[in-house]
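If you scroll down you'll find the structure; I have some questions about it.
Every protein chain except one is present and positioned as in the full complex.
Chains here go by letter, A, B and C, matching the order in which they are written, and residues are numbered from 1 within each.
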Amino acid sequence: MSASKIKKIAVLTSGGDSPGMNAAIRAVARTGIYHGMEVWGVMRGYSGMIDDDIFKMDSRTVANIIQRGGTILKTARSKEFFEPEGRKKAYANLKKRGIDSLVIIGGDGSFKGAQKFSNEFDIPCIGLPGTIDKDIAGSDFTIGFDTAVNTAVEAIDKIRDTADAHDRLFIVEVMGRDAGYIALHSGIATGAENILIPETKTDIEELVANLTEKERRKKLVNLVVVAEGDEFGGANEIARIIKERLPQADTRVCILGHIQRGGSPTCLDRLIASRMGYHAVECLMTGKTNVMVGVVNNKMHYTPLDKAVKAKQKISEDWFKIVKILAS
Amino acid sequence: MSASKIKKIAVLTSGGDSPGMNAAIRAVARTGIYHGMEVWGVMRGYSGMIDDDIFKMDSRTVANIIQRGGTILKTARSKEFFEPEGRKKAYANLKKRGIDSLVIIGGDGSFKGAQKFSNEFDIPCIGLPGTIDKDIAGSDFTIGFDTAVNTAVEAIDKIRDTADAHDRLFIVEVMGRDAGYIALHSGIATGAENILIPETKTDIEELVANLTEKERRKKLVNLVVVAEGDEFGGANEIARIIKERLPQADTRVCILGHIQRGGSPTCLDRLIASRMGYHAVECLMTGKTNVMVGVVNNKMHYTPLDKAVKAKQKISEDWFKIVKILAS
Amino acid sequence: MSASKIKKIAVLTSGGDSPGMNAAIRAVARTGIYHGMEVWGVMRGYSGMIDDDIFKMDSRTVANIIQRGGTILKTARSKEFFEPEGRKKAYANLKKRGIDSLVIIGGDGSFKGAQKFSNEFDIPCIGLPGTIDKDIAGSDFTIGFDTAVNTAVEAIDKIRDTADAHDRLFIVEVMGRDAGYIALHSGIATGAENILIPETKTDIEELVANLTEKERRKKLVNLVVVAEGDEFGGANEIARIIKERLPQADTRVCILGHIQRGGSPTCLDRLIASRMGYHAVECLMTGKTNVMVGVVNNKMHYTPLDKAVKAKQKISEDWFKIVKILAS
Partner (left out) sequence: MSASKIKKIAVLTSGGDSPGMNAAIRAVARTGIYHGMEVWGVMRGYSGMIDDDIFKMDSRTVANIIQRGGTILKTARSKEFFEPEGRKKAYANLKKRGIDSLVIIGGDGSFKGAQKFSNEFDIPCIGLPGTIDKDIAGSDFTIGFDTAVNTAVEAIDKIRDTADAHDRLFIVEVMGRDAGYIALHSGIATGAENILIPETKTDIEELVANLTEKERRKKLVNLVVVAEGDEFGGANEIARIIKERLPQADTRVCILGHIQRGGSPTCLDRLIASRMGYHAVECLMTGKTNVMVGVVNNKMHYTPLDKAVKAKQKISEDWFKIVKILAS
């Protein structure tokens, strides 16, 4: 399929949802329609492609959604798509409508599926990084991270009110199975004493020593932010150890959970989603296919889909010093 | 102590903190000062009274706090105050400063202590209902409930975004060990299918039947809100049963936890806290002592402190019909 | 039309929009459908009734709207409906569908139209008080007030941050052409020094004297909240006078405007809207027609539509004392 002849784009959201996906869908739809293409929406990710849950979008379909959390196309994880049989069915459903290209908003797992699909059926695919975890190589931002981290910050601000009223020690768990960005950013922004993330080894002795010293100094609020994927365990495990080692502290656990996935997207998430959605169509038009659209150093950046993998980035040393010094 | 000669008021916050306590402290302080009295702040509830952590407040002490969550006086639960020895110490600390009256912002447990203290030492006490649970006899509102329930609603709105994107069933646990008000109000306001509260018997068969039927109809979002004190157990226990009985549902748990205690108070909480604080001082001036200040049918209402107990109110039948019909 | 035979309800929103209208529409629709009736939506208030912009609603039509500001039925002010010719057209459009009853969510102007319409065509009408101004006789709450006043409070909190940073005097204008409730409640909740409302005579000399004295005492923040309908004029006029009389003050104006009409409704607004919508249908079923459904002292209260007029309520003396004392 020569990219220059793109006439019908299908767009879908896949994997975990993230705020801003709707803004990206809107941008893909309106940019495609503006250039005279048809744009089709696929429901529930690859599952809808296999089950033939596909509809033609118009400009109105995406009216008044830029500010909404979730995804109007719904999302899912499809096991079937990882079988050749599933992809064959999916292709048949695109083909019978003449759909000749695909935009996938999701994470690295979804991109892998897209790459396979494209190899097999010569359908140009564009990926947009939609994940709250911000852990995809090839983009400084992912759609949803800024909203998720602000949700975490607002929640921890509230917890801090009650922590301060009671002189309690709170262990707050934020999302991030493989990446500590939400923990790191929200922890610094809320003045957490300790931040435990998968990217660094958690030294539990140092943590206990630090908290003991704070306890001794009667420091008013003690707040530990831990990523769910920290190698030492989540908030419950950390709290268990602290209660054992520091029984005099009034220790509580808060697991923020799925509130971090929802909510109206921030300005930044709407902007990057709009920009990426616009460029997804530009890519298809100019033949730059099978890439993930990213933003690096405030410029568009294109990464081959099979290189757009989950990236355990090295966190700058700076940040660790800042955490240590500012929480004192 | 004749109430008409009140010259020095001490104010404290006791028990669990709730948003709006600062607005009440401000109102007590400014109204007292306006009438030429001294107002003293006691830190950490009855503990600070025993430990002599008491300071003189002026108008500036309470500047710029009406909008803040938590309590500038901090709060605690004091076991010592429930011993005669503890109350004796507390009294000595008031006496040496000439403090002749006490305003307690807290829950029914705190009021019981105040009643005892007042009986023993002839210190007129006024109680203000400060609890997010709204379960105190003698007032339609308690300071903090409106904020807590709005925090719950905002959180569940976010959860609904992601529930909807994935067609998931969410079991959300809100606060309320003895009372289901937060669950009931936030559940109705977010369109929950089922709301499980301590005030009613939870029929797990009916719940499963209801969810099964919704599942069958492919109802898009399924949301169950459960009060932590539901007699059947919290969200984790409910989810365990549902997963067993309805394994095809993609069921997740969210425990909102302490975010419900913090945050900037709503307009309503600031208003009733201000009004109650103002009337606390009025009560002391007019000799209406050892009462809890409440609002019933939009008028001030005074309940003897020993009657201001935790009230398991009968929830109106109306609400249950509304839940059933509107979530359909 | 005998009420007991109600089979088809039309619902519309009319006049200025207010947050919570969607929750009321949802409740009317779902309660009606639950009882086996048809429920029809009328677009743009009476205009849509005249222009035949009417559609049948089902349970899905109102899914996922309880949390949304605005109104999915849109709203308008219709001059034509106040002419007999207009009402005749409107009736014809109902009649041809067999619609036999009407629920109007709006203000007193809309209720007057409904009363006239009902008198002429024997269509039972139910009114629900939807206005941010809270100035309708027969209900303690109106749908939208609580959201509007919280929006005002959040905005003024932000203004206070910058006022405080610069030691500035801010004159903030909130909505309320005939009623000062938004001004009064938001002013108390944000600690405003002065609150100017239509219900009381504004004494400009006293205002200037008060501000001059505060200026002298170097009181940190000075905040005046004025209702747009204050008899002395809005914020710009008040600021003009203050700048003349108190030129040393660094005086700024902020007119909050239409942000007060939008936004996701608060828990309280969703609850009363749901409750009122539910009871609107109950009323039609039990023959209690041509009334406005209200809530007084936490119980349902029904006011004949022609008595549900704009009410300039007497503000309690209490509140004025509280404003004066607490802002000191």
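Here, a residue touches a chain if its C-beta (ideal position, glycine included) is under 8 Å from a C-beta of that chain, and two chains touch if they have at least 3 such contacts.
Remember, predicted model here, so these are calculated numbers, not experimental data.
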Chain not shown, its touching partners among those shown: A, C
Absent-chain contact - pick from C:D51, C:D140 or C:D157: C:D157
Candidates C:G70, C:G176 or C:G277 - the one touching the absent chain: C:G70
Contacts of chain C with the absent chain, listed as residue ranges: 13, 17, 19, 21, 44, 68-71, 74-76, 151, 155, 157-167, 170, 252-259, 261-263
Chain A residues touching the omitted chain (full complex): 26-27, 30-31, 33-34, 59, 63-64, 66-67, 140, 146, 149-150, 152-154, 157, 160, 164, 185-186, 188-191, 220-221, 264, 266-268, 270-271, 274-275, 278, 297-298, 318, 321-322, 325-326, 328
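Everything below uses one rule, namely that only the chains that are shown with their structure count from here on.
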Graph class of chain-chain contacts, one of line, ring, star, complete, other: line
Equivalent interface positions on chain A and chain B, same or different at half: same
Euclidean distance of C-alpha centroids - chain B vs chain C, Å: 28
Chain A and chain C, separation of their C-alpha mean positions in angstrom: 39
Where chain B touches two or more other chains at once, by residue number: 157, 160, 164
